[in-house]
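Every protein chain but one is kept in place in this view of the complex.
The block that comes next holds chain A.
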Amino acid sequence: MTDHQGEFDPVSGRSTTGHEWDGIKELNTPLPRWWVITFYLTIVWAIGYWIVYPAWPLISSNTRGVLGYSSRANLAVELANLETARGEKMVALGATSLADIEKDPALLAFARARGRTVFGDNCAPCHGSGAAGAKGFPNLNDDDWLWGGTLDQIMQTIQFGARSGHAKAHEGQMLAFGKDGVLKPDEIVTVANYVRSLSGLSTGKGFDAAKGEKIFADNCVACHGDGGKGNPELGAPNLTDKIWLYGSDEATLIETISQGRAGVMPAWEGRLDPATIKAMAVYVHSLGGGK
């Protein structure tokens, strides 16, 4: 070999590379040839890789690679595959009646999973990610329903919405008794206290129950029904229970009675396919409040 060019280390019997640090000389311990060849091959491989796959960044794009590989295209294919895989279940969902879906554990699980995702994308902004609602936006976990809590009723509400402008949407609103001059301010206070008494809440000083009942019978019974039990046909809430969409304190009730209320639930028909709407109805129903 070429040992004669460098220094010779008598202890190891090897040549040195001639490099020295702090008096320590580096022995020449060459790599095995196959190792070096493998190393060169990896370089060749890397160059081949640059040619075959997208690699070098250019100013506004990158080299495409002769294979035309793209992770974006791969993603599209995978998404399509996912759709196909889901397709079967979605078809089954579309073909099964709402009541029967809940009887099939596998389909119920699928509908719930699908419903949860779609709910998160579309409904969570108003109803919250866990459907707990907020002031003015109903909590879908409880058992109080403005428009009815059976599977079919829930489905109908999702499909057409309320006051959404859809031809089949739920209509009906809380009138503005104060703004429109139907009731006088003191009458509003009285009826607000009467409504509180319906669900067992405390009433203000000097509250005249008989007067409240009279005002209620004259103005409110038409929608809220006898005794204030509500009417899902009109979306009139039950005033005797413990659940209040806008709040049960006196001030809020006065505001509600004076200004009226008309929350809007959008119609999802046309925006989501029928099977997905079904899945959502099943999901909402299975949250635990469904009738």
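Everything that follows uses one rule, which is that a residue touches a chain if its C-beta (ideal position, glycine included) is under 8 Å from a C-beta of that chain, and two chains touch if they have at least 3 such contacts; residues count from 1.
Throughout what follows, contacts and distances are computed from a predicted model.
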Protein that the absent chain corresponds to, by UniProt name, given "Ubiquinone biosynthesis protein UbiU", "Cytochrome c oxidase accessory protein CcoG", "FAD-dependent oxidoreductase" or "Cyclic nucleotide-binding/CBS domain-containing protein": "Cytochrome c oxidase accessory protein CcoG"
Among A:Thr96, A:Asn238, A:Thr256 or A:Thr276, the residue in touch with the chain that has been omitted: A:Asn238
Residue among A:Ala55, A:Ala92 or A:Leu108 that touches the chain left out of view: A:Leu108
Contact residue for the chain not shown (choose from A:Leu31, A:Ala209 or A:Ala222): A:Leu31
Missing-partner contacts on chain A, residue numbers: 1-8, 15-20, 28, 30-36, 102-103, 105, 108-109, 112, 128-132, 139, 141-144, 238, 241-243, 286-289
